[in-house]
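To start, I am sharing the structure in question, which I have written as structure tokens.
The complex is shown incomplete by one protein chain, all other protein chains being positioned as in the whole.
Up next, chain A:
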């Protein structure tokens, strides 16, 4: 393995004047890409805003069935990961590869932890049946037909079955909240937004974890260092945006209601 300063990897590409020129260009490209990410989530935020104003009670009751503790833990996990990512960039810039790699590994671990917590949240919703439209009903034909009010939902079936409630760790408090939700028409709307927004964010977390793994390998192989750290910084910026989106999603979905 070559030392940082003598490695040929750090030469800039032929069409740039200098390494600084290349770095500035790459950074502009990354920022432009991040704009598109924000705009894409923007579409969902607009949709959320519209339907929140159309069905305020649905969104309030739906929000109350989410586990804000898990969401809060996840927020902390992501904030920590943002810190470790920023630290990793700093260490790479200073040529401290070992500690940089550790920081990157910690960031990936945080991403993993986030997804594990999300898995528990999701699976609980699958169990109790607070899922988007198509799957929220026992009888799929109810979704298509006009007699949805008469169709019994998965949740009301569950709420009548104490053994099932026990098995799925549904507290009395949650029973009350679930009842409040399904008493509202169009209640699946909230879960549609919940799953699409957190799902798309989750895809970004996984993609971000893979990207961090990629720069983690680069760091271990010393392909990045004080003279060339564009990939680490770019991935870092992407990761901060992923965090940022969650910082907005958490209060919007879990707290505001």
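One rule holds in what follows: a residue touches a chain if its C-beta (ideal position, glycine included) is under 8 Å from a C-beta of that chain, and two chains touch if they have at least 3 such contacts; residues count from 1.
The rule is short, and it goes like this: contacts and distances are computed from a predicted model.
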What protein name does the UniProt record of the undisplayed chain give, "Cytochrome c oxidase subunit I", "Acetolactate synthase small subunit", "Formate dehydrogenase beta subunit" or "ABC transporter substrate-binding protein"?
-> "Cytochrome c oxidase subunit I"
Given A:73, A:86, A:196 or A:247, the residue that touches the chain left out of view is A:196
So that we can see where the missing chain sits, which residues of chain A does it touch?
-> 13-16, 21, 24-26, 28-29, 32-33, 35-37, 39-44, 47, 50-51, 54-55, 58, 131-135, 143-144, 148, 185-186, 188-189, 192-193, 195-196, 199-200
